[in-house]
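A single protein chain has been omitted; all remaining protein chains appear in their positions.
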Amino acid sequence: MDLAQLHQLLEPLFPGLMGVRLTEATPTRVTATMLVRPDLCTAGGILHGGAHMAFADTLGAVGTVLNLPPGKRTTTTDSSTKFIGGAAVNTTVSAECVALHRGRTTMVWQTSLRNEAGKLCSVVTQTQLVLD
Amino acid sequence: MDLAQLHQLLEPLFPGLMGVRLTEATPTRVTATMLVRPDLCTAGGILHGGAHMAFADTLGAVGTVLNLPPGKRTTTTDSSTKFIGGAAVNTTVSAECVALHRGRTTMVWQTSLRNEAGKLCSVVTQTQLVLD
Amino acid sequence: MDLAQLHQLLEPLFPGLMGVRLTEATPTRVTATMLVRPDLCTAGGILHGGAHMAFADTLGAVGTVLNLPPGKRTTTTDSSTKFIGGAAVNTTVSAECVALHRGRTTMVWQTSLRNEAGKLCSVVTQTQLVLD
Partner (left out) sequence: MDLAQLHQLLEPLFPGLMGVRLTEATPTRVTATMLVRPDLCTAGGILHGGAHMAFADTLGAVGTVLNLPPGKRTTTTDSSTKFIGGAAVNTTVSAECVALHRGRTTMVWQTSLRNEAGKLCSVVTQTQLVLD
């Protein structure tokens, strides 16, 4: 799947609601940007912690899908996040998701989310189970 | 803050976008429901993993706020999620968030998210740092 | 396997080195105690964070083994820990591990570790993958 096909798939889903824009999607690396709209924030005008996690979860799932053998599917079994810094409303955050492990049974992806200044805001590490 | 005030606070923010409805909010327990709208889903018509996490994160933050001494604020530092089962589109999920620890420096909250049949779908454990 | 058989299995392994004493082991609940020896501590005379995690990991693995169908085996894929309080040297900590999920593909166990006063010291949630 190329970026246009992925966007078409994601558009009616949660990533579409949040405005996730994929900028690269290969079997080892997925990158994206997202505008910190007011309705993605928590109190204080910073990106909601849940939006950090949902943004990252999307990238790890896309990366896994790009590695699945035919006839297989995937589900996230675990996700853990360290929050490090805030991302202000009306700025754009960017995320890079890389594979730590791509096995037959599980894959592990880690996403680093940065603000416009390039400062690390959160790190999300997730395990994807590969299912028949 | 009572439920109406909390809803007014959350409405323009990410929990409002997702349609989180608080049903109880006390210093030891926060509960809520959420309709699994199509635009909260991932492929396959089940609630997006990120929506599980964002729903739970909201409850843990509300619980912490209800315990904050005057003049203090909070931020989530860590969140870890175990995904156990899916929640189908157009059903309603419910969540219960309870305090595992309420200290002066950190609070730990755990949210269990269940589908309409009462089956456990995910468990989210988060640490909130209390800041000056 | 009964407690005596489990202890015989664990004795030459890491749980034996640490002095883990199982007190109950059923398919839904595993409990144990451990003396906080000086060589299980970190600086300051409190139980090392790694010893919290290793103690808990042992209980979740035992619980999983007691649920495995014949011919299957298990491995931990994920573990996440919240540290809440310290356990002093020369006291005894106790742990209770309960199943949050027992599926065919994965099991999720949560261990609560308490000090002699009954205060919660840490909570460890782990995912066990069931393998052929």
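By written order: A, B and C. Residues from 1 in each chain.
Note that in this section contacts are C-beta pairs under 8 Å (C-beta built on N, C-alpha and C of every residue); 3 or more make two chains touch, one makes a residue touch a chain.
The model shown is predicted, which means the values in this text are computed figures rather than measured ones.
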| item | value |
| --- | --- |
| Touched by the hidden chain, restricted to displayed chains | A, B, C |
| Sole contact to the chain not displayed, among C:Q5, C:T28, C:T42 or C:N90 | C:T42 |
| From A:H7, A:R37 or A:K82, residue that would touch the chain that is not displayed | A:K82 |
| Chain not shown: contacting residue from C:A54, C:A87, C:M107 or C:V130 | C:A54 |
| Hidden partner interface residues of chain B, rising order | 77-78, 80, 105-106, 127, 129, 131 |
| Chain A, residues in touch with the chain not shown (by the definition above) | 78, 80, 82, 84-85, 100-101, 103, 106, 108, 110, 120, 123, 125, 127 |
| Positions on chain C where the hidden chain makes contact | 9, 12-17, 38-44, 48-51, 53-58, 61, 73, 75-83, 86 |
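The rule we apply is simple: only the chains that are shown with their structure count from here on.
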| item | value |
| --- | --- |
| Distance from the mean Cα position of chain C to that of chain A, given in whole angstrom | 32 |
| Multi-chain contact sites of chain A, meaning residues that touch two or more partners | 77-78, 80 |
